[in-house]
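Omission of a single protein chain aside, the complex is shown with its protein chains in their original locations.
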Amino acid sequence: MNKFKLMLLGASSLILSAGLPAATVQAENLTIAFIDALSGPFAATGLGSGRELKHAVEKFLNGKEVAGEKLEVEFLELDGKINPKESLVQLQNAISQGAKYIFHNSGSSVGHALVGAINKHNKRNPDNRVLYLNYGAIDPALTGSKCSFWHFMIDANVDMKVSALVDEIAKDKSVKKAFIIGQDYSFGKAFSAAAKKYLADKRPDIEIVGDQLHPIGKVKDFTPYAQKILRSKADVVMTGNWGADMINLAKSVKEIGTEANIYGIYAYGPGVSAVVGESGLGKLSIVTQGHINPPNTPEWAAYTDEFLAKHPGNDMSNERTVYGVQMLGEAFVKAGSTDPLKVAFALEDLEFTTISGDKVVMRGKDHQMQMPLQVMAHAKDGLKYDFDQSGYGVITTSSIPLENNTLETSCEMQRPS
Amino acid sequence: MSNLTQIRKAENIARKKRLRILWLCFAVILVVLPLLATKFGLTILTQICVASVFALAYNMLLGQGGMLSFGHAVYFGLGGYASIHLMEYVGTGGAPIPLVLTPIFGGLFGLVAALLIGSFSTRRAGTVFAMISFGIAELVAASAIILVGFFGGEEGMSSDRTMGPSFFGYEMIPQIEVYYFAAVWFFLATFAMYYFSRSPAGRMANAVRDNAERAQFIGYNPQKIRLVSFVASGFFAGIAGGIFAIQYEIVTDSNLNTAASGLVMLQAYIGGIGYFVGPVIGAIVMTLLNTVVSGMTDLWLLYTGLLFIGTVLLAPNGLTGLIMMHTDAYRNGKLSTLVKPYLIGLIPLTASFVGIISLVEMFSHRNEQTVGDDVMPLFFMNIDVSTSEAWIAFTILSLAGIIGLRFTIPMVRTAWHEANEALTLPASPTKQEGAKNE
Amino acid sequence: MNNAISLTDLRKSFGQMEIIRGVHLDIKKGERHAIIGPNGAGKSTLFHLISGHYQPSSGSVILNDEEIGGVMPYDIYRKGLARSFQVTNIFPNLTVYENVRCGALWACGHGYSFWQQVENLEDVNLKTEEILEKINLTHRHNVPASLLAYAEQRALEIGITLAGGADVIMLDEPTAGMSIGETEQAVELIRSVTEGKTLVIVEHDMGVVFDLADRISVLVYGEIIATDTPAAIRTNKLVQEAYLGTEVTADA
Partner (left out) sequence: MLETVIFSLLNGLVYGLLLFLLASGLTLIFSMMGVLNLAHAGFYMLAAYFAYTISLYMGFWFGILLAPLIVGLIGGLVERYGLRQVHQFGHVPELIFTFGVAFLLEEVVQFIWGRDQLAYNKPEILEGALFTLFGADFPIYKMFMLIVSVLIFITLFLVLKHTRIGLIIRAAVGHPQVVGMLGHNVPLIFMVTFGVGTALAGLAGAIAGPVLGTYPGMASGLGGIMFVVVIFGGLGSLGGAFIASIMIGLIQTFAIAIDGSLADVLALAGIIVTEETFMYDIWSTTMPQVAPLIPYLMMVVMLIFRPTGLMGARES
């Protein structure tokens, strides 16, 4: 040991003090944080939905007048790597930088972690609460047994989507065998459970010939799984896969030449539609919210055009992003404030019409948005918006109104007094 | 009594006095820094505490024992998981243990795991050890997904740090209390690791690193020496995991996978593995990159990679090594002669730095596919990337900087040599404690 | 028995090649014993066999009445046998002081201790300083070993070997590559530090051998062809043949 240690310690504290001011750039008004996968195998999904979210925030929130003051929004993008721990590290970074609203899309395991951490945070810091606006972690438990006052789900949950999916399958009387495949984590398991439950309810004659989980984001070649599907002689494949896992599954299933129809909830969008291409025509159905083709309202078409003009090479595939931001804006006005507690109360049972013309409501008792769902088919003709400039996209074939889509909840909401 | 003995004894007393002052300074810095920090700064400081303990633990292997591990996050992660289980156990009324003691539990768990795995992995050093550690890390990370009971699968394990009995009224609710909790453990662990490095086992770890064969012929079993270091390192990694578990109240497979292991190696190496404090410097730099710089640019990982490669090729002793290069100049009292050449050298360095970073950032901004959004903030300016002037200006700046460096580098080098050359052979016995191998 | 080392029919093969072919040798306690022989005779291999660096193929090695064939080197060291190496084998990044101190740690009984500080181990430090004094490296104690001059490194090599205070010291060509002046100093050093100990030395420099040794063994093609006093070896017929007819003299 010598004096240079001292110098070192001095230098390190210098580095620190140099770093700290840079870290203190605070929002003037309202800070919104987006935590999602910005790197790794699902980066494409995360970055895409981040761009859509940022655009929506610019359009709907920035400059909006709330209680006589113009909002100035700072938008933080943080890389949660679809990992619960990474996301909580970023949550803490976000909160300490003043974020009040946390948007998040992918990963139900992340969703659970965020709910747990935000519950604790809000309990410990009543003067500095945050809200979690979740538009992609759709494990039904998040608005069921694990529901939280601080969490709002801006997408139909797995049960709602799968119920609609099974309704669609049930229409086809020739279907005799179903194969379920999903990613090995809470969402994939919830999808599988829902598929089994609703198939048993609605078409008990359909035999489930496969119920497969695979590691999330790690399978490079899905051929062995595709071969299993082929061997099971399934008529339909039901999958909750998304991102790279959906792309690669579609590739392999296509390559091996199975006759089965695929029913998914994320089996469309950038990457997927282009890969499935010609061979998927008439064989791929999706249940999701929103309107891609046709856009349903001129406002929505104009909004989409503007987004695409600004982000060439991107696609608009997460309409619920816009719902969430729109809804938040409505709640700010209703509450006359951006204080998360007031806004949370304002959000409960908030009804509004989305930009694409759907009437939706944020159900107060479980914070699950109730919305109409659309059945879409993989298509080539009649598209206004394709994906990846491939000529392929999705087209709405039928709509499921909100009323047919309402499920009971097991949520016992704890509200702050 | 020989002359040397007398000198040593005198130096030893002086050394101990210096050490006491240093430890005191260290403590004071840890206490005072958060008072100056913002909320975000406080979060960063807490992260630095955890990262530093882990990096120091890692360096017990790489720097002091010569064992390159690609899987040391396993012990950090296992310590973290164990801590979460302890928190749950305490929280559900299992035992009234104050949770501020959690890290010691995480450490013990890391120790046991390191003992089990180290018993066979430390038989060899070098590539074989590196690859065993890598394989084990892959195995444990994969198991963490599969074995839901202990690891919680993809979701990991979470708990609540405030559930335990309070520790003299201290409940770790606000962030500042969490920081002081982390800081105290950082101090204790650093203290223990420093004295480990001065112990016979720690010194022999250096010897085995240098020459394992020779160590056998002075009575030491190299495997046992490696094992002792490995187990101690696992213990402190587990402590770091325990602090992490308290801070974030969650531990997942990403705490123990190979990416986490790679990160800690980066930290230790960038900081300088040849010095005791090196890993702390690395942890500070990397944490700032990860929090502050990542908020400024999406390319922070690219810069991290460049920093790392640059360190490996140009400054194998790390950032600490760059500072320690001036030890002799300081002893010669010639440090001040370096100020001028360094300042001159800094000009082209800054120019090329600003120029190249700007070009890289502009390229990336253009690739981001946002039409119409041509103006980007860069080094306190707003630059329009659609104009060729901006590109030309920064290209010229970079080139000028690089050309300037060609002239200034020899000058700086000469100045440095002159400042160091007057050096006579060191005479006092405890200067051996100086730079290397602490 | 008053033999420090006793070898019986010791053999070592590498694949098909038998390098040590049935060596019988008794080295008495307290004697200075040199092993000489032409290049490739197996002198270093014999050293490696005794010190545990290699495992014998067959035969026995007895150190102070205890079989040590196949025992690990560190265990042999702990039974009181220390050795040096022909090719300098030190801890290059440690200082001279630390090199020697490492050699003294085990013998002072500190083992794998991680609860003590080396600075506070007075016995170890005194021993280190005593050895440094003996090998004339006191003034260089703070220099990283890799920066030492060659002769200094050789001296350090011996210092590390001696620091543990073993009864049986084996030195493998301690003066290899030294100048005449350096060699003289080295011999004096070896003589003084091995006072009262058993010394086994392999050496090419016949001056050194005949100067130091009480007895000499001649190893040729893996066999001991003679063991005797220097005077007797000088006139031994077999030895002279082995050295291709050249007379073995002190100035060879």
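Here the chain labels run A, B and C in written order, and each chain numbers its own residues starting at 1.
One rule holds in what follows: contacts are C-beta pairs under 8 Å (C-beta built on N, C-alpha and C of every residue); 3 or more make two chains touch, one makes a residue touch a chain.
None of these values were measured; they are calculated from a predicted model.
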- Task: Could you tell me which shown chains are touched by the chain that is not displayed?
- Result: A, B
- Given A:Gly68, A:Pro126, A:Gly257 or A:Gly382, the residue that touches the chain left out of view is A:Gly257
- Checked against the full complex, the residue among B:Ala95, B:Ile309 or B:Met381 that touches the missing chain is B:Ile309
- Task: Among B:Leu301, B:Met325 or B:Ile357, single out the residue that touches the unshown chain.
- Result: B:Leu301
- Task: Would you indicate which residue among B:Ile97, B:Leu115 or B:Ala142 is in contact with the undisplayed chain?
- Result: B:Ala142
- Item | Residues of chain B (touch criterion as defined above) contacting the omitted chain | 62, 66, 68, 70, 120-121, 123-124, 126-128, 130-132, 134-136, 138-139, 142-143, 145-150, 258, 262, 265-266, 269, 299, 301-302, 304-306, 308-309, 312-313, 316, 360, 363-364, 367
- Even though one chain is not shown, chain A touches it at residues 38-41, 43-44, 47-48, 184, 212-215, 217-218, 220-221, 223-225, 227-228, 230-231, 244, 247-248, 251, 255-258, 270-271, 274, 388, 390
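Everything that follows uses one rule, which is that only the chains that are shown with their structure count from here on.
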- Query: So how do the chains connect up here, line, ring, star, complete, or something else (other)?
  - Reply: line
- Task: Determine the chain that sits nearest the middle of the structure, using the mean of its CA atoms as its centre.
- Result: B
- Which chain A residues reach two or more other chains? none
- By the touch definition above, chain B meets two or more other chains at residues 15, 431
- Footprint of chain C on chain B - complex, ascending: 2-5, 8, 12, 15, 195-196, 198-204, 206-207, 209-211, 213-221, 224-225, 228, 232, 425-429, 431-432, 436-437
- Enumerate the contact residues on chain C facing chain B in the complex. 51-53, 72-74, 77-78, 82-83, 85, 89-95, 97-98, 101-103, 105-107, 110-119, 121, 125-126, 129-130, 132-133, 138-144, 160-161, 163-164
- Message: For the complex, give me every residue of chain A touching chain B.
- Response: 1-9, 11-13, 15-17, 19-20, 22-24, 26, 38-39, 76, 79, 81, 83-86, 88-89, 92-93, 96-98, 109, 112-113, 116-117, 120, 124-125, 184-186, 215-216, 309-314
